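Only one protein chain is missing; all other protein chains are in place.
Lettered A, B and C in written order, each chain numbered from 1.
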Amino acid sequence: MGGSATAVAAAACGVPEKELLVQAPLEMPEDLVTGLDNWYATIDRQNRNGIGIVVRVMEGRAKKIEGNVDYPVNVGKHNAIADAGVQSLYHPDRISAPLVRTGERGEGNWEEISWTDAVSRIASRLEGVSGEELVLVTSPIGGHMGSVVNSFTDAFGSTHLQYEPLERTVLQASIKNVFGQDVMPDFDIENAAYVLSFGADFLNGWVSPVRFGRGYGDFRHAEGRERGTFTHIESRLSMTAANADDWIYVKPGYEGVLALSMAKVIIDEGLGDDAAVASLTQNGTNDLSQFDPSNVSAVSGVPAQRIREIAHEFATKRPAVAIGGGSAAAHTNGLFNLNAVHSLNYLVGNVNKKGGVIFNPMPPIGLPVGSRSSSFQQMSTLSDRMANREVKALFVREADPFYGMPSSSEVRKASFGVDLIVSFSGQFDDTTAMADIVLPEHNYLEDWGTDVPDPGPGYQVVGFQQPVVRPFFENRGGHLGTKNFGDVLITLGEILSNPLSLPGDDVKTFKDVVEQGARSLYGLNRGSVKSDDFRSFWQGVLQRGGWWDTGARYDGPSPTPPALPVSPQEPISGSGEFALVPFESAGLSDGRTSDLPWLQALPDPISTAVWHTWVEINNKKAEEMDIREGDVVEVTSPRGSIKALAYPHPGISPDAVAVPIGGGHLGGGRYSKERGSNVFSILEPLTDDKTGALAWGATRVSLRKTGDWVRLSKFENTKPDISEDTHRKIIPLTNG
Amino acid sequence: MQEHVQLTQKQINEDLLTSVLGTPRWWWPALGFFVLVFLIGMSAFGYMLNQGVGVTGLNRPVFWGAFMVNFVFFIGISHAGIMISAILRLTQAEWRRPITRAAEVLTVFSLMSALMAAPLVHVGRPWRADLWVFPYDFARGVWINIRSPFVWDPSAVMTYLTASTLFVLIALIPDLAIIRDRSTGLKRKLYAGMALGFRGTPRQWKLQTIAGILLSALVLPVFVSVHSIVSWDFAVQIGPEAWHSTIFAPYFIIGAIHSGVSAVATLMVVMVWAWGWNKYITPDHLDAIARLLIIVATAWFFFFFLEWVFALYTLEPAEMAMRKLQVFESPWSWLFVVFLFTAYFIPVPMWLFRGVRRSLFWMFVTTILVNVGMWLERFLIIVPGLMRRSEFIFDWGSYHPSIIELAMVAMTFAWVGMGMLVFTKVFPLIPLFDIKEGMVGRDEIRIGRRIVPASIRE
Amino acid sequence: MIPGDFQIRKPSRIQVLILGILGIGGLVGAVVGLVLGAFVITAWLGLPLDVFGLNEGPEQPIAFPHTTHVKSLGMDCTFCHRNVTVGAAASVPAVGLCMTCHKTIGDGNEEISKLRDYHSSGLPINWVRVHRVPDHVNFIHEPHIRHFGEKYGGPAGTCQLCHGDVGRMVKVKQVRSLKMGDCVDCHKANDAPTDCTTCHY
Partner (left out) sequence: MADAKWGMVIDVDKCTGCQACVVACQSENNVPINTEDIFNQRRAIEWIRVERYWEGEFPDVKARFIPVLCQHCDDAPCEPVCPVFATYHNNEGMNVQIYNRCIGTRFCANNCPYHVRYFNFWEPEWPDTLTHQLNPDVTVRSRGIMEKCTFCVQRIRRTSREADRDGREIEDGARELSPACVNSCPTSALVWGDFNNKNSKVSNLAEKEMSHNGSHHGRGYKMMENLGTSPNVIYLKKIDKHAKETVAHE
């Protein structure tokens, strides 16, 4: 009686009923102590380049993600995207069970089925499908998942495309051309005295922002070194450009000639390494005269004097490093640009040296590297094959080509030529929405795996991913819920009596594959974790989040500098008043993290805009065109048009406009669905002529005011004035 | 200067008790209107309790808006009562007689409105506002922070409310006795209780008069302190530019008197129009109050001018940015113009004309204008100050009140109207005994060749 | 004053006296009433039902006899409430722990058969909470046990400081108000920090 009275009284005071109960569980797990937290090490999969993280787990729930102090790539640091991983784990729109399409494709009518049912349906549909007709599209996969996928494609003879919208094909080709390397080298910013970057937004989204951010911190101020100098050359004032000592505007696509012009200055003034100069110019046979700064100045828009100054600084402040990538690579002459930029490194003699370009060794135990992306050319071939009904089955995992490919509506149309589309996504992204069967995979915090960072820190590293929490949908029972992607592939192989060749006899599941991998590492008997028996090695690896061997460095031959690419290539681009510069905003990456509310609400560093797709335009130009902030502007390319809200600011050239990537998802859950516009959809399918990579920076567009006005949500003040710290009370400056 | 209209005491009783003993036809509709507005405001308040302060237009950094404006405004209005009653009583201004009670009652109800505006609807968690207003928290052992002007506020306002309520009650006693003797039944019993056995004996009269004078003297410091303290709500702040000014206390007090006395003038006109008390509130009275208003308004304008001098003298960039915003940027610029004209440049020159001073209509219009202007003045101090264009230009923001907020603002006005109406139904709004005393004081007799007052004041 | 304005008799002396006494008495009465009311309200906020003598502790899904376990068997509190020396919550024991003994002990007892039912069905027992602090209070058992443990020789002696002599309670009930004033007084008496962020953050 007293109890109920208390309950009534408490209910009246608004105490939720659950707080009046204490559940005594059946059995208490050993490590679950109420109110105590544990930090488990694993690998972040939200960023394109995996970093080591530790996850705070309390009472079986992941609470907070922080950088893993031991992990060599990020040394305890992380970024906003990694931090938001907990939201992807507990996202309200996660798919909790296998789904089968009931209505027409793309209609969005689904029915839950059991795993066994789903897998057998796929198996029956796959009968009679030849290996060629089965295509696997995934994000670039490294580590053991990569080897499982490889053995699956081997077993079936099917094609495997590793797709990401902002592919690194050009960068990898350039690294191969210039340095002869198969894996990405590490740019050793922290020890460099001078950094010269062409288009690589390395502090924000390019390759491995956390690793470069860490380096940048030391580059600016660290014990026992002078403050480094950093010059950034790009067509838009990106976050990285904003942090440079000098931002130099270059016309999109002319980074290569600019770099060659600098090379010419260095060579002419005799500032470069003699051996490298001889090799680069083929003993003087290569004629660089056309790259005289006065000529280049006219085409690139950079004053000749500035070119000489920068070349001079670059050559004299050593160690210096030149980085090329990002928008510099995103033109039809992308490879030429990057080759020219990376060749500069030879002139200052920093190749495979501290403070320069440090080569990475091949990963141990034959693991695949994690960032071999397929080119856009291959993807559009796939699209054509789909349209021609040459593809019978399409497996998609962690990739969203129907969102990220230019003219995605055509790709989506082409998908009607495919009999069976299976998506392994745990979230209704644009591609999953077109699937026939959805087999939701575990969130990365619930899953096993390994990762080979690319670029690595200069030595061999294998990161280990372990489930830090039990699968969230576990309570739905074994027949529903989520599963590991590798396990599904293994099961499929078994059912179709095409078993995958797994390393070892009693290796049955993906976890076993990972454990077997650890066994091989244990067999190497070197590196960060050493122990007498495998059990404690395994525990050590999981505790520290991975295995690495600081001694295992690149020991191949020093490359000879290739000849400078002296025949200049003009970037090809369409017509239109403005060059379109798509860019990664701080949170949304290439669109893969758009579904997380923290990242949607994360102010973009430059515009502080949130939740929208906006178009950055020069403030003077906007005034000319009578465009104010928040005006709905139609951005039209020959491939179509999108609407975006104008954001005029002074950090962009009057002949370019910039649009963030990540908006305009057709699926993806409540936080991203039909929010903003997809800039990929208006890109012209131009490619780099050597690598077939998408030239995503080569589209030209025109702007038109629609006359509508929508408030652009952003963190800075409401009026479109320019925020300026006039009295320097907020940010005082010093000249050092 | 006063005209001689001698009225018999019977006439006075009949005239002035009309509001209590009879009900004019407009009374119920008028009351209904105010109650309706009040109820709408209360439902808006209920909605706000349910949803949170988000339903207002407030934001970061404009954390204070219409509620605080209203609080300051009603504290300002409330200064009329003491100004008229205490100061004019002590200075023996004869023309105060018919308006003292109306002014005091206005004080009481506007103070209640002020309390409604600030601690009640202003705070984020009104249900915990007791921690602030009645902060005697034995259970937790945590007390109030006496360094905060927000702690001084309730004590000052409560003191003022107590004093003015006492004022009203003491002055009411003889009139209540009169009503008691003119009513029967339950009503008589109620009034008998309230009249506290007043029988008009000389001793009772003496006590009543002394109490009035004593209260007048004692309440004067409160009168000065209340609005000083309200001004310190702003003046102690270093955050918003242009608030931390030493001139604020006297500037606020004189501004309060300006708006308060204007409100009383408005009320006088309304009383004449509503009950036809033109024999009691004559053009002479309006003339007198308008002359007073000219002085008050000009004194206020001087302080307003001084505030600007202080700002322009230092030329602090942050403050100048805020001033620029206040004066040159839309919509503040035109609000500023409206404020200047309504609060000073229209009414004061008009009051210089005798015709305006003695006209019911024009006095009504000009005094209403003054209060529109004074409301805007507070708005222009609070909101642009908080927008803080100055240092953190990165996150300055604008503000406009939401409908819900305006409903609650209207509620506080309706409360005053409602209160006044109900009060007139229960009590006479013009003190009968005071008028009679005035009549007696006005009797003149001829002694020899000289005409002298018939009675000598105590 | 026109004649007849005030037509009331002068009250008699006795009337004045009665009125005076009534008035003063009423005032005093009101003050006393207010103070008493304040005390009752404070007490009610502290321990709602104790004021009316209704606090006998809530009915639990299994009538667990602390008397048997603590008083007769002399078990230590920390045997079941294990978390109390490490973390925030004292924690209730898992059903498995009970079953270590009750697999064999207590056949025929109705309550123990309930316990066994829970164990076999795999359902958790929903105990009714007796002591609860609001969400904005971070109460941690561990430092309290540590502090008083040093004083009173181990956790066993310290629990009753706040929870009363549970060993003698048939139904466990709350014996202290556990309101903020209660906490603060005790913190002051024991030289514990009284900074607000000790508990509120």
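By our rule, contacts are C-beta pairs under 8 Å (C-beta built on N, C-alpha and C of every residue); 3 or more make two chains touch, one makes a residue touch a chain.
The model shown is predicted, which means the values in this text are computed figures rather than measured ones.
The chain that is not displayed touches the following shown chains in the complete assembly: A, B, C. Of the listed positions A:92, A:157 or A:478, the one in contact with the omitted chain in the full complex is A:92. Residue A:610 is the one among A:166, A:610 or A:661 that touches the chain not shown.
Contact residues of chain B toward the unshown chain are 51-54, 58-61, 63-64, 122-125, 128-129, 131-132, 135, 142-145, 147-151, 233, 236-240, 386, 388, 391-392, 394-395, 397.
Within chain C, the residues in touch with the undisplayed chain are 86, 134-138, 140, 142-143, 146, 193, 195-198, 200-201. Interface residues of chain A with the unshown chain, by the touch rule above, are 35, 37, 58-59, 61-67, 69, 74, 76-80, 83-84, 86-87, 89-92, 94, 203-204, 209-210, 213-214, 216-218, 220-221, 227, 229, 237, 239-240, 242-243, 245, 247, 249, 472, 586-587, 597-599, 601-603, 605-606, 608, 610-612, 618-620, 649-654, 670, 711, 713-716, 718, 722-725, 727-736.
Everything below uses one rule, namely that only the chains that are shown with their structure count from here on.
Just to note, of A-C and B-C, the chains joined by more C-beta pairs in contact are A-C.
With centres defined as mean CA coordinates, chain B is found 66 Å away from chain A. With each centre defined as the average position of its C-alpha atoms, the distance from chain A to chain C rounds to 55 Å. For chain A in complex with chain B, the touching residues are 715-719, 721, 723-727, 729-730. Residues of chain B touching chain A in their complex: 317-318, 391-398. Of all residues in chain A, those touching chain C in their complex are 1-7, 9-10, 15, 19-28, 33-36.
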